[in-house]
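All protein chains of the complex are present and in place, except for one that has been dropped.
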Amino acid sequence: MKKRSRHPGSALLRLAVHAAAGTTVLVLGFLVGYILVRGVPNLRPALFAPTYTSENQSMLPAIVNTCTMTLCALLLAVPVGIGASVYMVEYAGRGSRIVRLVRTTTETLSGIPSIVYGLFGMLLFNNAMGFGYSLIAGALTLSIMILPLIMRTTEEALLSVPDLYREGSFGLGAGKLRTVFAIVLPTALPGILSGVILAIGRIVGETAALMYTSGTVAKIAGLSDSGITLALHMYKQASEGLYIEEAYATSVVLLVLVLLINFASGRVAARIGGKRG
Amino acid sequence: MEIAFLLAALVSVACVTLICVFLLANGVPAMREIGFFDFLLGRTWKPGADIYGIFPMIVGSIYVTGLALLMGVPIALLTAVYLAYFCPKRIYRMIKPAIELLAGIPSVVYGFFGIVVLVPLVRALGEPFDGRGNSILTASMLLAIMILPTIIGVVEPAIRAVPRSYYEGSLALGATHERSVFAAVMPAARSGVQAGIVLGLGRAMGETMAVIMVAGNQARMPKGIFQGIRTLTGNIVMEMGYATGLHREALIATGVVLFVFILLINLAFSALKRRDAR
Partner (left out) sequence: MTTKFSVQHMDLHYGAFHALKDVNLNIRAHEITAFIGPSGCGKSTLLRSLNRMNDLVEDCRITGDIRLDGEDIYAPGTDVNMLRKRVGMVFQKPNPFPMSVYDNVAYGPRTHGVKKRAALDAIVEKSLRDAAIWDEVKDRLHRSALGLSGGQQQRLCIARALAAQPEVILMDEPTSALDPISTGRIEDLAMELKRDYTIVMVTHNMQQATRVSDSTVFFLLGEIIESGKTEAIFSRPQDKRTEAYITGRFG
């Protein structure tokens, strides 16, 4: 018994598991590291000049547009998403047909690729509603795209509010609506917030849904004007092949921004987890 | 107020309905005009000559997606196994959030990485075969990387959800750690594993920007993995900017075909997830 009997199959499996995990970590780490190392030296102050010219590929207009876009899309999607989740969790009976229908459609929405959203947004907002290439058309499109994400995280947050709280509020004679707004939503706030932050990350990184809705004009845009966002700006630079250095710089900004946003969402979510655990 | 909440809940239903209606209304007439089978199975795409066959793009999407799964799935599954059963806690606390973060990297950043790193690499690899850098292989390598966090994110929890007693029961019979994980735990996680793969499939098939940045986008039947190809998603983005009339409608119809593919994949995903929950 003392002699270690050999298990060649097991050793092979162990090797495969470690090799795969190593590959995953190496590849993803290399990707981030490569972009950072090659990109950071290309970050020049001129790239943040107030206007974009073909000589100076300033990303400032794109950054401003991205902020406008994010804000608009959130203003549209967050109230609807939270309202919908409140209905699903607080009002509808479990297993009601509406709940099942809404759940199915939300799942469907979350699986639709962004290019299909882009096509749809172009057909409905740009053409049928006559907005043309505009930030608002892009924001409307993105608001539909992030709706399922906001609904899912909000629902989870609402479900994790203990029923004791609700009963306590009802016991004091508060109505359903007051209970929802005074007790349930504030308690669920961190969970909702982490979902919203995640949605910001998706908006900032989105390209395919915006190309034919908000368009690609590189200037600071009003709501009804076409305006490029940072991710599209970077796509243009990279695919035209003329501005690779600038593309490196833009990709650093984009990457760091999205990683920070997702990190923040994780921290917010971890805080509630920690408080409860 | 309850009515307002109900209306908000119905927004998602309205959106799905609108998406279906708008895509079908704008895409189906073109299919009819071109001829349903000529459109789906036609091997030539020449908008200049009003010939619209998207078969090369369907095949292209399937090639690229299939190859991406072939490369990505084994690595993703084994990584998920590593995270659930091999990884020391200290390392887990570092790797797990990192992989989650990476799921959020925008497509364009992946695409750019493809341009500057993978394209030259594949060009060098393909040199002896008269290959190109922008090719099926490049696109599928990139997609394989992109779906790693997606698949791992579904499969790892599924493996963890398998009762510990299966693992211990197997160890107690004298099986090694590895055999216990692969022969007793993994079969029990089967539907979670399948759900993860299907989700990766959907992600790969629907991915647009990263793919067009490295795939070459030639609208022709595949000529080998070192040659370029165009996917369904690529077809839409490449030409929508200047298309008019029937050409434009044919592009929207391409979107309809993609949409139907994705719906089928999602249906499979939710069916598998439901089975997993039971």
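When the chains are written out, they are named A and B in that same order, and each has its own residue count from 1.
Quick note on the criterion: contacts are C-beta pairs under 8 Å (C-beta built on N, C-alpha and C of every residue); 3 or more make two chains touch, one makes a residue touch a chain.
Worth saying up front: this structure is predicted, and the values here are computed from it rather than measured.
Considering the full assembly, B:169 is the residue among B:120, B:169 or B:241 that touches the omitted chain. Which of B:35, B:120 or B:187 touches the hidden chain is settled by the complete complex: it is B:187.
Take subunit B: the residues that touch the chain left off the picture are 89, 163, 165-166, 168-176, 179, 183-184, 187-188.
By our rule, only the chains that are shown with their structure count from here on.
Subunit A makes touch with subunit B in their complex at residues 7, 9-11, 13-14, 16-21, 23-25, 27-29, 31-32, 34-35, 38, 79-84, 86-88, 90-92, 98, 101-102, 104-109, 111-117, 119-120, 122-124, 128, 144, 147-148, 151, 176-177, 198, 201-202, 204-208, 211-212, 231-232, 234-235, 238-239, 244, 247-248, 251, 254-255, 258-259, 261-263, 266. For subunit B in complex with subunit A, the residues that touch the partner chain are 1-2, 4-13, 15-16, 18-19, 22-23, 26, 74-79, 81-83, 86-87, 95, 97-102, 104-113, 115-117, 145, 148-149, 152, 176-179, 182, 202, 205-209, 212-213, 233, 236-237, 240-241, 252, 255, 258-259, 262-263, 265-266, 269-270.
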